[in-house]
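For this depiction, one protein chain was excluded, whereas all remaining protein chains were kept in their positions.
By letter and in written order, the chains are A and B; residue numbering begins at 1 in each of them.
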């Protein structure tokens, strides 16, 4: 064969033919490249389009994250309404101003170092980047979401944590005390503990054999917030005149159920940013639909379960407890919402609705005064929700990614044949962060107490925080009337 | 010619030349395929991008639908505020809890079978799929929207219907009665009647020669809700002490116009999910802009028209009626918003604002007590809006589709030269669904009445529903004061 080839090669005609063919072929290839390069011109905007195309992912996901951030931010008004409604009118301005100032403080701290400690690279325990938002990349990590949009989303989350804390401390905390503990919660406890679970190199996020998974923060937001709230309520002691059930008393009534109930609906609405937004990806269209549906069904189930669990005991259709049941369902589904089925979400919500009632009983039994039920809602159901992932994760879903679901990792719980692995990871992560939050919360609250600013004076409390610290009642025209009582 | 070819073929040189050319050509074609397959590598992500590209449509439309669903859900807080504000303080918790529990119940029922009966395939009368959300496809029908996102959107719609019902029944319905009728409305009446118009094989949707068209639900949500509300008000009778104009009385005042008016604005805000979201497509950018603008202008026109229509009669600038005028405009534009012009929307709104006042007069004349005006707003203007499509559709617009407007069908009304065809379809669909809703509503309400749970006891009503069934007033600090009255 080589011989035949060489023989042919020696024939000048054949050689010329070969050169001609080769030259033609090379010209053809050149033409081909020209044509391919010319496709965009020929089809209008082809290569432009193709290059352009890739960049749709980041705008779409950034828009999604940013709108979600707005919704989460809007939860502040829900928290303020719920807490004010469940409190007495005399401490209303205090609650409103605490909610507002808390937000302002959290924004500045998260800008200065909170975001960097939580989401910057560093070590397993704390991040060490992005101080004053310097040195941030255009898009955060592999999410492709504009870093400042991600910052806003995470600021709104951080803000929730310190607002949750204030719920259990309503009615007797001095405003300087509020400022002090908010500073520490937003600036220190939250970003450091949060880094463990959500930081790029957080040690719980990288735990083996299974990573600790907390989709939208049953642990990171709610367990932390709820546990510090408990620490605050313990350090403060109950409001003057608050008698517990075993002493023949009961919860003090709030002053406005309308704003409390509307606040609950606003919180539910905001949760549609909280949970579905946590995909950081609208390209994962199945994911955001599933998360939104699961969030809804858990809330529905939690509300009905609390309603019907309380009725036989009290013979009243209890609006406040139904609101807290809804919130309990929402808190519980926050961690597992991406990985469970609609049916699983309903079961998780039903249990949450019962737990919130029992935990309220427990506080009553312990003689701890938590005027809005921050610990039963956020603390206990943060725990339940985190663990429920280890039970109900169906094993069908991986992780959200900028282009859709990444199926290379799959999360499967005990009830779906996943064994104990994920359950152990969830329990480990939640217990460690929960204890760290409670302990650091107790240290914080007793430290603030030592400054003398945690609890308002007896005189101030009897007078009402609003008149004492804020220059007057929230409802000046009614002041005279309600004062009479 | 064949001879020439055969002669050439016999020449070995020519044959070699042919083989060479053929071989080269085949090599070239192979190279070409390799190159084309290699384009993505060469231009970064070309083919990936191109394949990826197609999938932008579904994420964009799913994001749009989901955000719209959140806004529609948020309408619940608007309904609660509007209804509570228009009612007396003594029944406030009842209204709030009804709104909340209704939502919870609706979510569970829509998951269990409501969604399947309404949006599953079956026959013209009822769907028969998707029980417990099993067997749902990734995306719903030809919309390309993630099915669970579509589910959430439709749940929020369903939820509105039963909340509308409760509006006319405020102040004298027992809570168990609330639960019973809500169960039937959300679980049976709404999904079945809704299937007729919006189901994939609903008989009104497939009606000939023109399909019954109800873009965002003037009939499906508002006529149904308003007619069942009327049935409820008839079955209940008026509140104790409610005297009608012809008997020298008039409407009982509400207790908080602030929350009523703010609730109206929240409903208006939520309507931006209701109507523009009903395209299920943000790719139809002209459509969503047009729907949002038409919705706005009809609301503006309805508010002004009610304001100025009432003033000459009462010499007062009536805030409550202006709120209802805005809502009337919104209800009316809900059906035709995709197909009419901005100018047409204003005319539709002006008429709606007059109709709501006249319908309120009619109820007063009939001695029917509808505390918030649910029937004048939703019932009557649901009818007017549905019919108005047959009059004002301009014939410029087709149907929204995942990629933009599908112009293969065009909707044209009487005033734009479309003749009676669409008008007849609209009238047929609305009358049939309206009568079905009213009749089933009457059967339902009288059945609940027969259980003895529809109306609270006289004692309970005089005491106020909140104290009687919910353990206390919504405003405990004011209870003593308002009790005096």
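The rule is short, and it goes like this: contacts are C-beta pairs under 8 Å (C-beta built on N, C-alpha and C of every residue); 3 or more make two chains touch, one makes a residue touch a chain.
It should be emphasised that the depicted structure is a prediction, and the values quoted were computed from it without experimental measurement.
Considering B:125, B:265 or B:410, the position touching the chain not shown turns out to be B:265 (whole complex). Annotation: of B:307, B:372 or B:423, B:307 touches the absent chain (contact as defined above). Annotation for subunit B: contacts to the undisplayed chain at residues 13-14, 17, 21, 24-25, 28-29, 32, 36, 47, 50-51, 53-54, 56-57, 60, 63-64, 67, 71, 88-89, 253-258, 261-262, 264-266, 268-269, 272-273, 276, 282-286, 288-290, 292-293, 296-297, 299-301, 303-304, 307, 314, 316-319, 322-323, 326, 342-343, 346, 403-404, 478, 481-482, 485. Looking at subunit A, the residues touching the absent chain are 13, 16-17, 20-21, 24, 27-28, 31-32, 35, 39, 42-46, 49-50, 52-53, 55-56, 58-60, 62-63, 66-67, 69-70, 73-74, 76-77, 80-81, 84, 92-93, 96-97, 99-101, 103-108, 111, 132-133, 138-139, 145-152, 155, 175, 256, 259, 469-472, 474-478, 480-481.
The rule is simple: only the chains that are shown with their structure count from here on.
Note on chain placement: the centre of subunit A and the centre of subunit B lie 30 Å apart, centres being C-alpha means.
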